[in-house]
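Below is one structure; the comments refer to it alone.
A protein chain is absent from this complex, but the other protein chains hold their places.
Order of writing sets the labels: A, B and C. Residues in every chain begin at 1.
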Amino acid sequence: MNTEKPQLGFIGAGLMGLPMALNLLRAGYPLTVWNRDGAKCAPLVAAGARQVATPLEVVAAAEVTFSMLADPAAALAVCFSPHGVIQGVGPGKAYVEMSTIDPETACKIGISVQARGALFLEAPVSGSTPQAQAGELVIMTAGDEALYHQIGDLLALLGKKHLYLGEVGAASSMKLAVNMLMGGMMAAFCEALTLVQTAGLDGQAFLEILAAGALAAPIFQAKGDKIRRADTATPQFPLKHMQKDLRLAVQLGDVHHVPLAVTAAANELYKRACQCGLEEADMAALFETLQARSLPGWGKPLGAFGKKR
Amino acid sequence: MNTEKPQLGFIGAGLMGLPMALNLLRAGYPLTVWNRDGAKCAPLVAAGARQVATPLEVVAAAEVTFSMLADPAAALAVCFSPHGVIQGVGPGKAYVEMSTIDPETACKIGISVQARGALFLEAPVSGSTPQAQAGELVIMTAGDEALYHQIGDLLALLGKKHLYLGEVGAASSMKLAVNMLMGGMMAAFCEALTLVQTAGLDGQAFLEILAAGALAAPIFQAKGDKIRRADTATPQFPLKHMQKDLRLAVQLGDVHHVPLAVTAAANELYKRACQCGLEEADMAALFETLQARSLPGWGKPLGAFGKKR
Amino acid sequence: MNTEKPQLGFIGAGLMGLPMALNLLRAGYPLTVWNRDGAKCAPLVAAGARQVATPLEVVAAAEVTFSMLADPAAALAVCFSPHGVIQGVGPGKAYVEMSTIDPETACKIGISVQARGALFLEAPVSGSTPQAQAGELVIMTAGDEALYHQIGDLLALLGKKHLYLGEVGAASSMKLAVNMLMGGMMAAFCEALTLVQTAGLDGQAFLEILAAGALAAPIFQAKGDKIRRADTATPQFPLKHMQKDLRLAVQLGDVHHVPLAVTAAANELYKRACQCGLEEADMAALFETLQARSLPGWGKPLGAFGKKR
Partner (left out) sequence: MNTEKPQLGFIGAGLMGLPMALNLLRAGYPLTVWNRDGAKCAPLVAAGARQVATPLEVVAAAEVTFSMLADPAAALAVCFSPHGVIQGVGPGKAYVEMSTIDPETACKIGISVQARGALFLEAPVSGSTPQAQAGELVIMTAGDEALYHQIGDLLALLGKKHLYLGEVGAASSMKLAVNMLMGGMMAAFCEALTLVQTAGLDGQAFLEILAAGALAAPIFQAKGDKIRRADTATPQFPLKHMQKDLRLAVQLGDVHHVPLAVTAAANELYKRACQCGLEEADMAALFETLQARSLPGWGKPLGAFGKKR
């Protein structure tokens, strides 16, 4: 990368994209931006970004363009619409897809970008808004390895860690494996917490013991606190997405003939929670599904840790 | 506690008891010790401890006696044998049972100690030899609350955290809930790692990603490393003990009518591993049970992470 | 067996014992009977039986005594109470324990009977009241093989099939294996029926298809009909007993290191049903636990098969 900072592009100014783009701007990079709802670009323009009318104009202006969108459908629309990314990429340009998408979608976009002579990296992340703001995401990448090395400084502005994992599809698959473990851990955690409380033990003490030992994962404190505060109705990671990832993991296990008994059991618990109407709640609402049905308040957050009812 | 340091006793000089007793000696406490195999007391005697011939002599000499033994059978033998603990306890004395025992055994010992007019605390720990050496155990206690407060300085020498959880039995039950979560987490982890490798992804990268995010639990790095180094044959926590704890947790769930689908699925996986002859291996050997049977080397540690075989 | 019919004894005149004892009377055997609630013996006395005041008097009068009681506690009380069976047995006498009891209880009774010089057979049955009335039980036996052959004619009056399975304990274990399969089958059946109805298919057609093919087990028609008639509240086989048998089977699998993933999953479903307050309902009430919570009428029998709600 030459001493003069290259022109960058950013597509998507949502909960994740906005703070990520701001981190690039703050580091002094010239940035062209687009968002479907243009109003959301205001904080970026205020910080020095140039707003344009189509994704095509972003890639036309930029050497490296990042996109961070809600789902595979949005990622595909931005690429393949008439004034989309594919129309603008070509030799000397690079496209970095950071949206959480499935391996098939990643391949579809990657092949089209590369067919135009441009470089492509799929780069899904672990972490949510606070990590995006702090530039502390974990970035899993796959695709053109030269591009991975070329933009190392930029990835370091967005995340505390980035890895190159191989051909397009590898990063999406890795993210699936991580989320699958998350789903299994959370299910085991909710079962243990339910047993703790039903046996008349103190849920808060359970969390403190976890925090001090070999099982100390940040998610237990975050989700345990959410359960304690009866705050599972406001999702950080919606339960239905957790169930979807478990379903996809079980299916990937089917493809590879890997038996996943614990993951499959967790998947059915989350399905049960969906059946109970908790699809849009936070994944921690799984806890509620494990409680006795006949409790007063069953189906609503329990409100507080404590001794057995 | 008066300014002059009280006489202490320690029963058990094994992998855990030895470093724990040394920590008390180093803090300047006069210590009387006993171990079934007396030779193992040598390092304690070298450090200033007085060795005696029976558990009875320990409690006779000490104001507060700790015991750290292998299992419930050893704990019961030390208490109820002719020259055992129960013969020596009485008003003004205290007995702190730190062995990992079930709630029933804890109650049996506790009731007998208290019937003699002495104070009792069950105090199982989280952590293994390195944490015992460093005085960084997590100590869960239940029983006489006054005793808990009285010996706070001593518990602080042995562990980085100690909690009081209620009546005798509560500490054993809490430890069971913690270990149940450990078993479920490790099963989900082994499934995810198997999927990662079978899908041709890099196991080491998977560990790095976990370490950087919300799922970062120390156990994943420790056990992942053990699997990578093909070192599951040397146990830190034997697989059969993990399965026993899962069985006890499922049974506790039976008592309280708490459905534990994920924990039960994990229990059957560990049973499968026992069926395959991995009882004495480390709990991380569960990973091997999930591999394809027809692999060259199936049933033996895989030796290294890497691309799909 | 000599041409003159031997004196028989029968202990227990409940839902099962009464029709069984009647079948012996109708075949012309002289019968001495006892029941804790003596009034229940009236139909037997009317049919020619002699009623006595204690179990001891039954065995004193009879060459072969059968007992059919509610549970292990009742079986033990009848044997070991001051005027119990053990006081009356001796050389030349035989005791046939037909109650459903665990292997440990069977061994306890068997050893005591044999120590007195009498013969012993444990003989639990498959089938419920209708089969008892029709003399169509399936009788699993274990213990003294000579006794098994000696009383073949009597067993043929009580059941359509009887087998000798080996040492005391074998019959109880076999019955556990049979009931474990029943629990797994019923859980799979309830899942399939729930899927059928939720997918908008006809539950009654599903039952008809099962009845015509390789899966045609009588239990599906009986329990399917119970579900259709919304009649699961009146138990034939209480759900809590089904869950208890699954728990014992999983524990037997623990002893033998046999992984039982499907049985363990079924056990957790029945535990869930117990948690929902369906312990005393028929085992078919498991179906209700699988329905969506937010359905109008959730937790109550659905009332009828039919298209999706």
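Points worth noting:
As a convention for this text, contacts are C-beta pairs under 8 Å (C-beta built on N, C-alpha and C of every residue); 3 or more make two chains touch, one makes a residue touch a chain.
Since the model is a prediction, treat every value here as computed from it, not as a measurement.
Checked against the full complex, the one of C:Met174, C:Leu239 or C:Ala284 touching the unshown chain is C:Met174.
The omitted chain makes contact with chain C at the following residues, 126-127, 138, 140, 160-161, 163, 165-166, 170, 173-174, 177-178, 180-185, 187-189, 191-192, 194-196, 198-202, 205-206, 208-210, 212-219, 222, 249, 252-253, 256-266, 268-269, 290, 292. In the full complex, chain A touches the omitted chain through residues 247, 250-251, 253-254, 257-261, 264-265, 267-269, 271-272, 274-275. Residues touching the missing chain, restricted to chain B, are 261, 265, 275-277, 292-294, 299 (touch as defined at the top).
The rule is short, and it goes like this: only the chains that are shown with their structure count from here on.
In terms of their C-alpha centroids, the spacing between chain A and chain B amounts to 37 Å. Inter-chain spacing, taken between the CA centroids of chain A and chain C, is 54 Å. Touching two or more other chains at once are residues 261, 265, 275 of chain C.
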